[in-house]
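Please read the structure below before turning to the comments.
Of the protein chains in this complex, one is absent; all others appear in place.
The letters A, B and C name the chains in turn, as written, and every chain counts its residues from 1.
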Amino acid sequence: VTLPATILTGTFCDRYLSASAFVAAIVRFEATLAKVGGSLGFIPGEAAQAVEHASQDLAVDLDRIAVEGHRAGTPVVEILRQLRAAVERRRPGAGEFVHFGSTSQDALDTATMMCLKPCVQRAAACLDDARKAAVRLARQHASTPMLARTLMQPAGITTFGFKAAQWAAALARSEKRVIVAAGSALAVQLAGPLGSGLAFGERWLELQRELARELQLSAGPDLSWQSMRDAAANLFLQLGLATSVADKIATDVALLTQGEVGEAHEPSADDGVSSAMPHKRNPVICMRIRACAHVVRGLTATVLETTTGEHERGLGSWQAELAAAPLLVSYSVGALESLLALLEGLRFDAGRAENNVAKAIDAIAGGAARPPTFDRERAVKAAASAAEKILAEGGTDR
Amino acid sequence: VTLPATILTGTFCDRYLSASAFVAAIVRFEATLAKVGGSLGFIPGEAAQAVEHASQDLAVDLDRIAVEGHRAGTPVVEILRQLRAAVERRRPGAGEFVHFGSTSQDALDTATMMCLKPCVQRAAACLDDARKAAVRLARQHASTPMLARTLMQPAGITTFGFKAAQWAAALARSEKRVIVAAGSALAVQLAGPLGSGLAFGERWLELQRELARELQLSAGPDLSWQSMRDAAANLFLQLGLATSVADKIATDVALLTQGEVGEAHEPSADDGVSSAMPHKRNPVICMRIRACAHVVRGLTATVLETTTGEHERGLGSWQAELAAAPLLVSYSVGALESLLALLEGLRFDAGRAENNVAKAIDAIAGGAARPPTFDRERAVKAAASAAEKILAEGGTDR
Amino acid sequence: VTLPATILTGTFCDRYLSASAFVAAIVRFEATLAKVGGSLGFIPGEAAQAVEHASQDLAVDLDRIAVEGHRAGTPVVEILRQLRAAVERRRPGAGEFVHFGSTSQDALDTATMMCLKPCVQRAAACLDDARKAAVRLARQHASTPMLARTLMQPAGITTFGFKAAQWAAALARSEKRVIVAAGSALAVQLAGPLGSGLAFGERWLELQRELARELQLSAGPDLSWQSMRDAAANLFLQLGLATSVADKIATDVALLTQGEVGEAHEPSADDGVSSAMPHKRNPVICMRIRACAHVVRGLTATVLETTTGEHERGLGSWQAELAAAPLLVSYSVGALESLLALLEGLRFDAGRAENNVAKAIDAIAGGAARPPTFDRERAVKAAASAAEKILAEGGTDR
Partner (left out) sequence: VTLPATILTGTFCDRYLSASAFVAAIVRFEATLAKVGGSLGFIPGEAAQAVEHASQDLAVDLDRIAVEGHRAGTPVVEILRQLRAAVERRRPGAGEFVHFGSTSQDALDTATMMCLKPCVQRAAACLDDARKAAVRLARQHASTPMLARTLMQPAGITTFGFKAAQWAAALARSEKRVIVAAGSALAVQLAGPLGSGLAFGERWLELQRELARELQLSAGPDLSWQSMRDAAANLFLQLGLATSVADKIATDVALLTQGEVGEAHEPSADDGVSSAMPHKRNPVICMRIRACAHVVRGLTATVLETTTGEHERGLGSWQAELAAAPLLVSYSVGALESLLALLEGLRFDAGRAENNVAKAIDAIAGGAARPPTFDRERAVKAAASAAEKILAEGGTDR
């Protein structure tokens, strides 16, 4: 199902979240575990070197991993078989030190976080740049009047700058929450088959910390998070929330791009061409954001459900999390990349906005007194001042 | 994210739901539309033939379709460009007849249903065979006593046959609901850019029916279902419900395979080997079913949300449905294939079941009178009779 | 949390789904079970009469039921205690015949369906009347031109009649699906503590059928549906889907009521007054529909999750279904009642629609040739003809 996904998400995450990238991450986990284990004296230095070297030029058999992985319910057994065979070819007897003290879940959880990390960083970077773009719009249109619309009806006069400033503030909060959650969640797992570090003895934490350092992950929400998945789930929830914030902004923009409203336009005049209606320009960036958000919300429900796994390692729940998380992250990154493109290139048509304000006032004037929300001078001043205050708050306008 | 998905779902759907299969389905839609259009006089016969021939040996450029598809928000524009160029090479002037009267959504909806159809049929076939396997278990163990457990506590005596008969009945209902829903949902879409068949004139329905016949799809829940997605959504909900029924059965089995219970065993003694604990046999089939079900439930939430798209074609909702549906279907098929394997090979240990009954009675006997639910003879007879009645009901035991 | 719920849902379901209605339904279940049991010879006729009479003037202590119910995890134990005491007061020795052969779940499932039935019927009736109202709009505006809008952009000319006809068709399908699902789901549960009808013997089905007849429920998706909840879940999913169809229609209408569009108006000029902006008319009916739909979708996820309960009676899943279902149903009824009000009173402004068409054509005219989707005569004719065909299809226009 690659194609429709790519159309919505773009290709950024593909290189990190492909099957081969995932297997490579598992191999790298094993090689690094061996390296660190060798240097800390857990396994013989020669064995460690053999594992490192063998892993570097290992040509994995992906098809076999897929078939055996389905049968075994985990790809790790077959990957280890292939890796151990390669190690044995290099140094007979060294194969047994591969994966020492570890368990499938250590490899799978760590490899998942290794693969997700650049994607989550991309998400955070998009949130940051999207916030900056929103701040620029807020400054540029600080006093540009437009209709405020509540319950989808014209309600009075606001400024586009105030609207953009509120977007910026929500993006600042979202970014902060994603980064805090990622700090706990993007962690190594190294706890052995029972989560208790059984085979690692006194120097478990040292081993874990070294491994984390080598793999540039944190050392965990806990020294073992095999069975308590809340920190990982929180990262996915925060991405889900950030994506829904993007959805809200895209919805606002899409409403403004409607033919009858015409106040906003997506960046490029060439995108969004229809196959049947060449005259038409579809707001495809908004479409991509909203579509990704629908998918992300569903998967957010999945990862919340999967926090409830049984005992020391769940039956189905944890594995579903591993399957759902990369999908969720890639749709989330897709939404946030598109949000960035939207906000960086958004064109606001102040003339149309002015015109819509005038028409709304006309629509009232046929009978009623003009309500204070349509007092142009005061309303613009209030909105401009409110925007200023929001931008001045910590985090929004760095 | 291929690997973890395949581990849970197996590979059945891959051939139907890959990017190249999807593009091929779009090309086949266009070729068949031309063919049918030619034979009904919508387009010149020579042009129709040129489209058919060109489509047969078209070497599509998938990478370009992905890139342009992301930009345009749809792959169809680029696919049409490639197809038209090939048609023009065969027969100058014929390119304009490609896609005649149609719109992107016609191609995308129809191609999606073409791709999903064999997968949905596989789901229904698995439900049917799983039901038969459950009926066999019900017959074989009609009077095999075991503990009934309510709120996860021993509650009295039932038979494994009664339990299996209830599974069978739910599978029979699920299959029926999936088939009914599929009958409406696996339909062609051919309604043109506005859903009104604008360019097709008087013979629209004839054209639609011929196209449906050629593509072996139904003629739609309606002559246009571009904007009202309820029939498609209902199919996905029914697959979600059937998958949750599979999850319930897998949960029952998994509880029976617990070491302390030991009443059921998954088919193969070789599967489910642990990477760290060779002595252990994990119920990996149950795991796969439950994991798939977690993912399917999340995506069910997505497709329910996406029924609410705006006006004649939604902005983001419809496109998310196209992305979520193949994922949902492939996880659903994965769950149901595993359910079939589980029920066909399930081994029930009547001795352990008997032993657990005896121990539960002992646990009560320390003080209280034996409750009627533990009256062995009556309880077994009641359960056996109840099983018989369920199996005799329409649909369960065909 | 009564107030905000009522604001969105109205009060129709309150009388059926209140705590006292629910307890009354449980008491009525017990009384009817005794009556039927008496007439079929399961219990002495005098005891049966005592139960019937005692139940008629039983003044239940709701507070105590709530407190004891929380402790016991079920209200039935305390209700039975109160009912038995009353029966004993009437006829010493008759108390033991109350609830004979039955179990808490029998009472709770049956009472839930007794309470839900008039609400589900109301939902179906609203779907039916809303469909009729949509058909009337379709007839009335068969050839009234308006903009077709795809991806939220003007795409060409359609008619309001065609739009309304598509709504009608989806409502017809939704109603049919709800009614089919309700036929299985609105059933008695009478299966005893293990689901096997243990205490009822040979005449179990007869007893069940008589009880069903008396309570005007069906006899079940199965002779015991204690542990397989798919039929009930399907009803809730269908209500979820019907509510999302209502949401889609409300979204279309809300977009048409936007100040800049102005093509549709909600029925009453007096509703939807703002507390701060007296000039403003909010589309509150659309608001209520969409708000209810958000809540219903979440609860749909809950009832799908709860189908997976363990063994003969789940721990938490089934109980959550009992809690979520009445909420889901009442929000669903709320949405569908509002949909009916919306469609019965909807005012379509053909002049504004015409004007918007003209402006959209002007917007194109600035350079490009008028695309065929804006060929007024052909587009209106096609849409009118498409509407006619939809209305003629089975079910839409009865």
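Note that contacts are C-beta pairs under 8 Å (C-beta built on N, C-alpha and C of every residue); 3 or more make two chains touch, one makes a residue touch a chain.
This structure is a prediction, so every number in the text was calculated from the model and none was measured.
Of the candidate positions C:156, C:192, C:262 or C:371, contact with the hidden chain is made by C:192.
Note that of C:110, C:174 or C:282, the residue touching the chain absent from this view is C:282. Where chain B meets the omitted chain, the residues involved are 147, 149-156, 254-255, 257-261, 272, 274, 276-284, 287, 301, 305, 356, 359-360, 363-364, 368, 371, 373. On the side of chain C, touch with the chain left out of the figure occurs at residues 1-8, 10-11, 17-19, 22-23, 62, 65-66, 69-77, 80, 99, 102-104, 107, 192-193, 247, 250, 254, 270-277, 282-284, 286-295, 297-303, 305-306, 315-317, 319-324, 326-327, 330.
Residues of chain A that touch the chain left out of view are 73, 148-152, 155-158, 162-163, 166-167, 169-170, 173-174, 177, 184, 193-199, 201, 204-205, 221-224, 227-228, 230-231, 233-234, 237-238, 240-241, 244-245, 247-248, 251-252, 255, 293, 297, 300-301, 304-305, 307-315, 372-373, 378-379, 382-383, 385-386, 389-390, 393.
One rule holds in what follows: only the chains that are shown with their structure count from here on.
Innermost chain of the displayed assembly, by C-alpha centre distance to the whole-protein C-alpha centre, is B. Chain B and chain C have Cα centroids separated by 26 Å. For chain C, residues touching at least two other chains, in rising order: 149-152, 155-156, 255, 301, 305, 373.
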